[in-house]
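Attaching a single structure in structure tokens format; questions to follow.
Shown here: the complex without one of its protein chains, the others still in place.
Labels run A, B, C and D following the written order; every chain starts at residue 1.
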Amino acid sequence: MSLRVRMVVLAVGLLGLAAMLVAAFRKLPGFGGSWHPYGQRAVETALGRHTSNVIASINFDQRAFDTMGEQAILFGAVLGTVVILRTTRDERRVEPEPARVPAPLRRYALAVLPVTLLTGLYVVAHGQVSPGGGFQGGVVAATALHLLYIAVDYRALQRVRSVPLFTLADAAGEAGYPLLGLGVLMTGASFLENVLPYGTLGTLSSGGTVPVLNAAIGLEVAAAVVVLLAQFLDQAIVIESEDGEQGAGSVGDGDGRRGEGGAA
Amino acid sequence: MSILPYLVAGWLFLAGCYGLATSRNLIHAVGSLAVCQASTYVLLLAVGYRRGGTAPVFSDIRPGSRPVVDPVVQALTLTDVVVGATLTALLLALVVQVSKRHGTVDPDELRELRG
Amino acid sequence: MNGWLAAACALLLVGFLPTLLAMCTGSVRRRVLAQNLATVLAALALLLLSQGWARSSYTDMALVLAVLGPVGTLIYERLLGEELRADRPSRRVTRTMTVLSVAPVPVVVVPVCVAATPGRTTLKLLFIAGLLVAGSALCTRALTTPPGGDGSHG
Amino acid sequence: MTAAQLLPVLVAGPLLGAAVLVATGRWLPRYVADVFGAVVAGAASALALGVLVATAHRPAAVEWVGGWRPRHGTGVGIVLVGDGIGLGLAAVVSVLVVTVLVYSWRFFDDPPPHQAGAFPALILAFQAAMCGFTLTGDLFNAFVFFELMGVVAYALTGYRVDEARAVQGALTFGFLNSLGGYSLLLGVGLLYAHTGELGLAQLGAHLDAAPDGSGTLVKAAFVLVATGFLVKAAAVPFHFWLPDAHTVAPTPVCMLLSGAMVQLGVYGVARLYWTVFAGSGALPEAAVHRALLALGVLTAVTGALLCWLQRHVKRLLAFSTIAHTGLFLVTLAVLTPEAVAGTALYVLGHAGIKAALFACAGILVDRFGNVDEQELHGRGVRLRPVGVLFTVGGLALAGLPPFGTGLGKALSEEAAGGWLTVLFVAVSAATGGAVLRVAGGVFFGLGSPPAEEDRPHAAGRHRAGGEEQHEDAETTGADEPEETRERVTRAPDTMVVAAAALLAAGLAVGCVPPLWSAVSRAADSFTDHSGYAMAVLYSTGQHLTHSPAPHWSPAGVTLGLLSTVLAACGAWAALRTVPSGVRPRWSLPLRRLHSGHVGDYVACVVAGLTLLAALVW
Partner (left out) sequence: MADDLPIVLALLLVTVAGTATVLTRDPVRQVFALAGLGLALALLFAVLQAPDVALSQLAVGTALTPLMVLLSVRKVRRKARSERREEHE
């Protein structure tokens, strides 16, 4: 298709779509209305289960099956990224170079690292009580680890980041959902049925299985993000093709590579 | 006002499609896809909003003391955000490989798989 | 609509919108600086909003943004170092940006602290303010120090 | 524990298996990972078949995950519905996955470092996604599994990353399917705003109770959601990802994509229509009929023409899948239980036959590192068993009785009737004929080899940039990297056995009358709009009057034989003429449309959305 034809086809499509969407939107119940039957039921149900964060109750209890699928998407995408960004036969891995980061920056980043990690854990832990949860906190915690790359260099990150270990944690978090579901099934209840005592509304242990699943997803997300970023960092920093893709340090700073000729 | 948020959602979807179709750089195309996805967030949350409502999170308010917005769409959007982030990662991984194998990330220069 | 929400709207309109526009236009350097400022302003807007709705649990959003905002800025600094270093701003820009990103923090946080019920929330607010000030000031400096100041690549 | 309670295990089991494979992938040897994957998939298929048999003569197995049974027809949970069609598809998917895992035992010498189990783990996740999609009775949950299917499939398609085309095809696949997913989700948003529900049964009940006057909203929602499914189903003009993905994906993945995933898109449209929209006055039957028929005819014709024009064997098979998807849609457009039964049997037979054909093509890849019809001319003579299987597959694809495809085609013709019979015969003959042409040329050395200068310049083809840009460029199958550890000298037994078993399954579909009556019963309840809602929301089964079980009719047999003969004649005629390497001029615009350019494809998808809307309005 030439560019011209493509633009014509696109214009027709976009105009038609726009017309359809506008026509449909005009028939929608007005924005901000008070009619939300499912939402209302969900709120009542969550309070019945002593879960003060209704969104967590929906994610981990009422519609927990969705979250199992969501978690599988994350798991599958990470596995897919590992497969796609693997080191192929025509590539090799090189040692990353040390980078020199300005001292104030380094101090700040190292000081913030534990703060970020704790914030992440805090957000995970409060998932069923206040806004937050396994996904949000997991990402924050995983980001914290990468401050090492920012503050020091890639080698420092590599030292504390054992990809096999995080892969294991990723798989364990992913397995948590089906395992719990099947365990509950063994007792004769329904798959993923909330069989634990519901606890007191507003406390960290409230909500029955909600905190358990929340923790499983936190573990999986944190580990998955670390593994995911490891693939991208490896590609950008330590993997190069055999046919002389070098350009050590030519982009960005430090972390270039020590190719054969340029060992520092 | 009563359909403005929906219109914004529609606009984002159309804009994202436009960006995807006219993209000259696959990384830019991935970004445009993220805009398309943003439209789904906006639509879902706009559907669940309730004027004067607050989030159904009862850590600092008493249940029943204030009207609340629809939590179901929020749970859906949460799932959607996760899907978006992972999809971005996977597509970027593929773009990286395309650049390695084709030496370009311009869709106009990818001349395989025709006919 | 109470005063807090009005203030948040004003902040979004007068502060965040121009910063957003600066993020979406111009040189990479300008965009990074604007990004740093934008996270600060967004965090402050979130604080005002949570006070306006009387929802102390909403401050977690500002907390996460205060923690992650500078991390984002540092990521840009780290991965776009070359482009940024080639194009350092003048000292005046540095000073302006530092003032712009640090000054609003107390202006917003102090009244919110006064209005909020004293206790854990106040501590959290102060903690967020500290993170915002330290993070944005340091990031602005890191982004604008002249090339001699950092020694990357010797 | 009831049979219904086991439904979630069909999703959770394979996911757990995938997690175990990833966790232990570091220490597992390759073959242990492969065997483990096959065992898990096998257990899941046994379970699916078991539940299917256990509930065969009873109302559908309905399971509210987490025990959230509705009260007075309203609930908060997600429901899984194991009715005949849904559970049957889950069983087909699972069995196909087992076959594929057995078939791929000799595959891929290059697993990612320390991840020996990555391939079987991805396949298991794919299985979980497909089973979840077939079983779920909740629209948002269907979106989740739609995306899971997609994410895993992109990764599987791009598995051979050192291949330039593989990553490009996977990326195109990713962009288009994601766009389809978002369209689906926008539709879900509209439906939720209108009805306040997410479950299919609740949505349907609500639309019945309070139809919106003009139907604008309902129509738009149908268009958006159906577009998502149609992208997956590869209906023209949403199909562009399919040939690219199939050209580059590893053969076992092609078997799954063409044999099962594409058909799930068709299933999605049908399920959506009958559970949600069938009872509402807002979406007239005529509109849906019009839309499905028009898209189906377009899809069938485009697919058949392009199938005939291909020389890359896997791409040829891919276009034949598109052609058959078109036929499925044409049949469904009739919107009767008979049509659903016919389509279901067609899909069943097609799954076996198409997977078997891909399996044979995969053997070619491994033996010759090439799947180009012209380059391979006469070279497959020594792979006689494979040649025989491929030929039989071609005949079956053309609709030869008593293969399942033949029965499905016959029933579909009966259901659709009229001038559409011509379409069925022509499309079957074209796709079957193209396969027979390849079989005759490659495996039996019939016809004359192509002139020397027409052979593609293999060296220059794989690097973009250096190559001269022909307007008439086509995708050849030369230089296909082998997928096995080393180039095989004879066809590996596991592969041949897998292909033969799939063909046998395709044959069995057309020969086992109890299956036909079971499918017919399943189709009756599948098309029962209110019965579905009653079964799901109130756990009450209604007694249905069953339509008579389908069977071979004389007309069907005759037409099946006719299309087979036509296919054979077409193949014979094509083999008799010396291939000139030049393809007919009239096909140029059609081929130019398949430019491999993401931007073009996205523009077509957006235009397709508008087309679908115009058809429904």
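The rule we apply is simple: a contact is a pair of C-beta atoms (placed from the backbone, for glycine too) under 8 Å apart; a residue touches a chain by one contact, two chains touch by 3 or more.
Just so you know, these numbers come straight off a predicted model, no measurement behind them.
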item: Chain not shown, its touching partners among those shown; value: A, B, C
item: Options A:16, A:96, A:133 or A:176, residue touching the unrepresented chain; value: A:133
item: Hidden partner interface residues of subunit A, rising order; value: 32, 53, 55-56, 123, 131-133, 135-137, 139-140, 142-143, 146, 225, 228-229, 232-233, 235-236, 241, 243-247, 250-252
item: Where the unshown chain meets subunit B, residue by residue; value: 1, 4-5, 8, 11-12, 15-16, 18-19, 23-25, 27-28, 30-32, 34-35, 38, 41-42, 45-46, 48-49, 51-55, 57, 68-69, 74, 77-78, 81-82, 84-85, 88-89, 92, 95-96, 99-100, 103-105
item: Where the unshown chain meets subunit C, residue by residue; value: 1, 5, 8-9, 12-13, 16-17, 20-21, 23-25, 28, 31-32, 34-35, 38-39, 42, 45-46, 49, 53, 55, 57-58, 60-61, 64-65, 68-69, 71-72, 75-76, 79-80, 83
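Basically, only the chains that are shown with their structure count from here on.
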item: Result of counting contacting C-beta pairs for A-C and B-D, higher pair; value: B-D
item: Gap in Å, rounded to a whole number, between the CA centres of subunit C and subunit A; value: 24
item: Contacts with 2+ other chains: residues of subunit B; value: 13, 17, 21-22, 47, 55, 57, 59-60, 72-73, 76, 79, 83, 86-87, 90, 94, 97
item: Contacts with two or more other chains, residues of subunit D listed in rising order; value: 140, 144, 147, 151, 154-155, 158, 161-162, 167, 170, 190, 192-193, 198, 595, 597, 599-600, 602-603, 606
item: Pairs of chains, among all present, that meet the touch criterion; value: A-B, A-C, A-D, B-C, B-D
item: Residues of subunit A touching subunit D in the complex; value: 1, 6-7, 9-10, 12-17, 20-21, 23-24, 26-29, 35-39, 41-42, 45, 58, 61-66, 68-70, 72-73, 75-77, 79-90, 164, 167-168, 170-172, 174-175, 177-179, 181-182, 185, 188-194
item: Interfacial residue positions of subunit C with respect to subunit A in the complex; value: 57-58, 60-61, 63-64, 67-68, 70-71, 74-75, 77-82, 131, 134-135, 138, 141-142, 145, 149-154
item: Subunit D residues within the subunit A interface of the complex; value: 1, 5-9, 11-13, 15-16, 18-20, 22-23, 25-26, 63-68, 74-78, 80, 110, 112-115, 118-119, 121-122, 125, 128-129, 132, 140-141, 144-145, 147-148, 151-152, 154-156, 158-159, 161-162, 167, 170, 190, 192-194, 196-198, 212, 214, 216-217, 219-221, 223, 592-593, 595, 597, 599-600, 602-611, 613-614
